[in-house]
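Here the complex is missing a single protein chain, while all its other protein chains stay put.
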Amino acid sequence: MVNLPSEQITINLGPQHPSTHGVFRLRVTLDGEVITDVEPIFGYLHRGTEKLAEERTYTQIVTLTDRLDYTSSMINNQAYVLAVEKLAGVTVPPRGQYLRVLTAELQRIASHLMGVGFFLQDLGASGTPLMYCFRERERILDLFEMLCGARVTVSYMRPGGVFQEPPPEFWPAVRHLLDTTPDAIAELERLISENEIVLARTKGVGVLTKEKAIDSAVSGPNLRASGVAWDLRKADPYDVYADMDFAVPVGSNGDSYDRFLVRVMEVHQSIRIAEQCYRDMPGGPVRSELPFFFRPPPGDAYAHVEASKGELGFYLVSDGGIAPYRCKIRSPSFINLTVLAEMLIGWKVADLMVIFGSLDVNMGEVDR
Amino acid sequence: MPYGLGIAKGMMVTLRNLVRKPVTVQYPEQRVAQHHRFRGEDFVWYEERCTGCASCAKYCPQGIIKIVTAPSGEMTQEGEKYKLEVFDIEIARCMFCGLCVEACPYDALHMGSGFERARPRQSDLVITVDELKASAKKPSTWFRPQLQDRGYDPFQPGDDVSWQDAGREKSVAPTYEEMLQRWVQGR
Amino acid sequence: MTEGIAGSGIFTAIWWALAVLTVACAVLVVRLQDLVKAAMALIGSFLGIAALFVMLNAEFLAIVQVLVYAGAVSILLIFGIMMIRDTQRGSPPNNLAVPAGLLSAAMLGIIVFVVLDTRWDLLGDAALTAAVAEGAEGVYSDSPPAIGSLLLREFILPLEAAALLLTATLVGAIALVRGDR
Partner (left out) sequence: MESPFDRNGLFSGLYGFFADLTPESFAWLAYLLAGVVVVFIVINGVMLLTAFETYMERRVLGRFQTRLGPNRVGPFGLLQPFADVFKLLIKEDLRPAMADRLTFFLAPVLMVAAILLVAAVVPFGPNTFLADLNIGVLFIVGIPTIATVAMFLGGWGSGNRFALLGAARAVAMLISYEVPMIVSLAGVLLLAGSMSLVDVVEAQRLPFIVLQPLGFFVFLVAASAEMNRSPFDLMEAESELTAGFHTEFSGIRFGLLQLAEFGELVIISAVLAVIFVSGWQNPFVSPDYAQWLPGQLWFLLKLVFFLLLFTWIRATLPRMRVDQVMAFAWKALFPLAIINTLVTAVLVVAWPEPEYGQLWIMAAINWAVAIACLVLFSRFLERHRERPTASVQLVEIPAEAS
């Protein structure tokens, strides 16, 4: 075969690029359009959250966790307060636990919708699926605004429960949301999930094998799309997930399409969980009273939750003071991103965006 | 799914959405309904209720509230009430977490509902004590369930909350149908 | 109505301007060092030829010139150029200029001779066969069908030979780059 050696070119995708989901830079070496080498460079969004946490009280840190993965702040709140409660030995009243699960599942829907929407945007759909996803996400954010006055940086949960009883109009609004969202998701699926172009672009593209996923500690929907039935809500239930009846979608190919589909199906399961929370919502207080400044006994605690991107863990060390001695965040996006470079080699530039988009990483969480 | 039927399905979905009512609104003329729990920026502060304890400044994660007090000699149930000489909220760094409001033991500081305080210079983004005294008394009901229970609405004109009413009392809640009408169908 | 312009001096002036432009572009193709710019000059030359065809009432040839030469051939050339690393100085002067010039001059001489020697009054030429004469008449009034029927009736053998040659080239090219699969 006549092998024409062509000049390889190196291009910088990002930090300012339309589809790098924040400020992320990929130094890509191309042979024609085929990727031969990738060097991910991140840190553009580094805010020193872990260090900042050492100088904040346990309650104040809640506001920092909002800003980790800003598309799923409720779940970040939950992971953090669970760690604090473990550290301080606080119990949460059942209504508080149910409210946490309800809001976390709503947030998971919102986050997955955003992930799916931007994934399709990266495929080149000129904004339409993204707009439909955002339309549904906005309705969830409206609920969060009712709950806690903010749409994205919620700071809703507190060590010992949630910050306050929801306003009375929250409940009819949740009912309405749970009634209408499944139809909207079904419409989105009709729009895109059997579209031949989407299939051609995503099926078999960026396969992450089961072994590779486990070896690289990939978690969340990306892991489940590779065929591993691992969900912390099942494997290590926290709050009231043990009482919830839901299934876990598990893919078989581990390609971009499976990752996309797992997210869509998880939305349906989240609606199922939220239904149960709405139905079984107990009465009583939402928060066990804790002083604003409290001193957990010296020791350490690790709590992890199934965040929308994967396993989000908080490791807190207390020296008996009002602020943690050390706060380590195991952020799922960062660890999911480690497999990216390897997955990209041999694919085309157009596939780069598909694979990157299908991993659904959030730069706020990667750089912390 | 061969034969391009998937594409046809998608085309039908977009066609149906073409005749749907748009979900966006044209901002300055139309606005989406804001919930009265909204954590906005124009803080509402009741001088009469404030004792100058500086809990808000202490609880602020960003440390952006600056308080200078002087003894006033006026005594309350708990102790002496201090006179506020400086109460600066540096709103440029504020992240509207509302912890200061949550911390206030006398219900003196409330969140506002505004979000339009864009300024050309960062130094303009400071709320001073004079501004706080002069501002409209339309607090957000965030962490102030007593305001919400009496059916108070910060977006109605002329429904200011006096300092006596900002305290914690109970009142009648709206019915389910009213809430459904206002917060689901009305949005 | 065409007589209003076709016979006038301005028509000739435009014709000459286009001719000069075409030749100038052709000279630039040879003289420019930058390969991409040379390719651009080549496209300009092709377009000039197309414009000349239009002025000669040969729209079909003109558009084929644009489609095949200005479009496809030049694009293929550009593809080739993109594989060369140093396009800025890709066409250095060399000592073949003198023999090339001589050869070109000889070619020019032959063409001028042929042009002068040919009887351009085709319709009055008795030596032509009746079919070709009829076709040639058609070329003036409605060229595409006339060219088509000429190609497929009178000149079918040369056409098929050319087609065979091109097919063989294509197969050969595929065989060259196909590899061991």
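Order as written gives the chain letters A, B and C; numbering starts at 1 within each chain.
Here is the rule we use: a residue touches a chain if its C-beta (ideal position, glycine included) is under 8 Å from a C-beta of that chain, and two chains touch if they have at least 3 such contacts.
The model shown is predicted, which means the values in this text are computed figures rather than measured ones.
Partners of the chain left out, restricted to shown chains and counted across the full complex, are A, B, C.
Between the chain not shown and the residues A:E145, A:D231, A:E275 or A:D360, the one that touches is A:D231.
In the complete assembly, the contact with the undisplayed chain comes from A:R201, out of A:R25, A:R67, A:R201 or A:R368. Summarising the interface, chain C meets the missing chain with residues 1-2, 4-5, 8, 10-11, 36-37, 40, 43, 47, 57, 59-60, 63-64, 66-67, 70-72, 74-76, 78-79, 82, 140-144. Against the chain not displayed here, chain A makes contact via residues 9-11, 17-19, 30, 32-33, 120-128, 131-132, 135, 191-201, 203, 225, 229, 231, 233-238, 241-242, 244, 247-253, 257-258, 261-262, 265, 269, 348-353. On the side of chain B, touch with the chain left out of the figure occurs at residues 1-4, 7, 10-11, 13-15, 17-18, 20-26.
Methods note: only the chains that are shown with their structure count from here on.
Per-chain CA centroids place chain A at a distance of 62 Å from chain C.
Inter-chain centre distance (chain B to chain C, centres taken as mean C-alpha positions): 76 Å. Look at where the CA atoms of chain A average out and do the same for chain B: the two points lie 28 Å apart. For chain B, the set of residues that touch two or more other chains is empty. Of all residues in chain B, only 1-2, 4-7, 9-10, 12-14, 17, 23, 34-35, 37-39, 59, 61, 95-99, 102-103, 111, 140-143, 145, 148, 173-174, 176, 179-180, 182-184, 187 touch chain A in the complex they form. The residues of chain A lying in touch with chain B in their complex are 56, 59-64, 66, 128, 132, 135, 138, 142, 145-150, 153, 155, 163-165, 167-169, 171-173, 176, 187, 190-192, 194-199, 292.
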